[in-house]
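The complex appears here without one of its protein chains, the remainder shown in place.
Up next is subunit A:
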Amino acid sequence: MWRGCKLSSSGSRFLGSFKSVYRCTQADCHRLTTSAVCSKNQLGWTLQIKPWIFNEYGIMWFKSCSMNFACLNRMKSYRLPWIRAYSASRSTVDSREVKTFLALAHRWWDEQGVYAPLHSMNDLRVPFIRDNLLKTVANHQPGKPLSGMKILDVGCGGGLLTEPLGRLGASVIGIDPVDENIKTAQHHKSFDPVLDKRIDYRACSLEEIVEETAETFDAVVASEVVEHVLDLETFIQSCCQVLKPGGSLFITTINKTQLSYALGIVFSEQIAGIVPKGTHTWEKFVSPEKLESILESNGLSVQTVAGMLYNPFSGYWHWSESTSLNYAAYAVKSSVQEHSVPTKFALKGEREELRAEASTNSGTLMRASVLPLTWNTQH
């Protein structure tokens, strides 16, 4: 369900000015008038450079679109993204986003190519996932710290994050709506006999496998996915459904701030060409507060939110105190099954206990998320 938003006049002018200078497609104009603007809470300018190095502008001409995950099979009758949003379909995949990724499907594994920043992001996200999962087990096998865990990698792309998790011993299922991505991922893992056994790829959307894989995963990873999703609420609900009670959800995404627009869209895509044009849509960026509220309202207790920063000169990512650009979030599904009842009061004690555990993460610069209990009432 599309979160209908009021557009403040200043906001629309702000976006309108950008639109006239940088965007030129009809679809964009429509989308801007209905999209949510930066919330009043965003104050400082913070820099986010979404790191995708890309040279082929031609392919990207029609890519100024919102990227969602949608099942291609179901989306036969949709015409426009915002109309589709109100349709009865529960899928969260956008076929136009699928086309964007299709063009680059064979480039996933070039470590110095288009996806180089995603490769180097592994230096942050793999330890983030690994260390938080290790805290949930009493002891682990050295050499295979994640052995015995079942992980779902939603929007796995070419398997950039799936393979490291497999190497650490976990059984991973990677899903992606783009067929070509899955083919690339399958092909890449086929040469490694160990990974071949541990990883399973499927070309589908999350909603399709919710029924058959309900409550089977120890962890779900949705890295650089929620900013492409059509309906965040449904997506999170599906993630929650496939998680075991007490299971972990890992999300990395981009914040929705003025600076993330200026640097993440304008600078990275239009000027410097770091990110392919049209990869991201600022309206779909999710602020940590909004994400936390959705997570909490779905029975997922947020343990950690940590900012990430990319240095395009060195090509490395760093943890950061500020979540104004990229950030990573770690949430745990409550062990008690609660569906309709808001969980914030019932599980207050448990949440605080988990937060205390999370605050002693080793080696990474994180701040434990502080979620005031009154936040939900403002929304």
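Odds and ends about this structure:
In this section, a contact is a pair of C-beta atoms (placed from the backbone, for glycine too) under 8 Å apart; a residue touches a chain by one contact, two chains touch by 3 or more; residues count from 1.
Here is the rule we go by: contacts and distances are computed from a predicted model.
Selecting from "Cytoplasmic tRNA 2-thiolation protein 2", "Ubiquinone biosynthesis monooxygenase COQ6, mitochondrial", "Protein YIPF" or "AP complex subunit sigma", the unshown chain of this assembly corresponds to "Ubiquinone biosynthesis monooxygenase COQ6, mitochondrial" (UniProt protein name). In the complete assembly, the contact with the undisplayed chain comes from A:Leu165, out of A:Leu152, A:Leu165, A:Ile182 or A:Ala331. Residues of subunit A that touch the chain left out of view are 109-113, 119-120, 122-123, 126-127, 130, 141-145, 163-169, 184, 187-188, 190-194.
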